[in-house]
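A single protein chain has been omitted; all remaining protein chains appear in their positions.
And now, chain A:
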Amino acid sequence: MSLITVSGLSISHGDHQALSNVDLNIDKGEIVTIVGPNGSGKTTLLRCIIGALRPNAGEVKRAAGLRIGYVPQSLSIDQTLPLRVERFLSLPRRRAPGDIAAALVQAGAAGLADRQMTGLSGGQFQRVLLARALLENPDLLILDEPTTGLDQPGSADLYAQIEQVRRETGAAILMVSHELHVVMSASDRVICLNGHVCCHGTPEIVASAPEYRALFGTGTHGALALYRHEHDHHHDHENCDHDHTHDHEAHTHA
């Protein structure tokens, strides 16, 4: 039984078809990463899964009693809102101080409970968001570009933290990321999205798929050098859908 089953999902923002006919499932305990260029519908897909957007067609099925911990891409807290970390973690449900302390430790943010949210650094802020998601005691953690605004060591640290969380809690992880090399090595499955699912499978399969190369170019050699099976060329693209005719050059920053 999958935690989440997305089938035939289509959604449009006005005239723009953001996603068409997306199928996806997340199983217990796996790490699934969605990659794709800007404007490819990654965040839209996550927002559908958490229930913030209603699809035009298709459906998102959740396992009964599924608990989701969500880490949004950005959270701007107005300077006029005084909010300590501890208080933030008690939204919207009140949490016991012991649980809060434990979640902060697990997210690598121990000792921040008494700090003001607006005074945190980027890395501390992301860890506090992670701690809040962990307080849901989630079966599935959803993270939307969790390393936005972090430098390279900072994001490597955060990914290590996320993997540790998976080991400790057994929660499945669905995340969106730009950092292909890190993501590719840490994921069980990768979904390459560009308005539709271009290709999906293990990192090896996706990295060698022509659809993926068309999107991210061969210029990712440097990045792919870090990827775990660089010399291991798999050529079976059984999971890849070859009949797509998108003009990928046209995708610029949205």
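Assume contacts are C-beta pairs under 8 Å (C-beta built on N, C-alpha and C of every residue); 3 or more make two chains touch, one makes a residue touch a chain; residues count from 1.
Following the convention adopted for this analysis, contacts and distances are computed from a predicted model.
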Match the chain absent from this complex view to the correct UniProt protein name in "Heme exporter protein D", "Translational regulator CsrA", "High-affinity zinc uptake system membrane protein ZnuB" or "Sugar ABC transporter permease".
"High-affinity zinc uptake system membrane protein ZnuB"
Residue among A:68, A:113, A:199 or A:215 that touches the chain left out of view
A:68
In the whole complex, what residues of chain A lie against the chain that is missing from view?
47, 50-52, 68, 70, 72, 75, 77-78, 80-84, 87-88, 91-94, 116, 136, 142
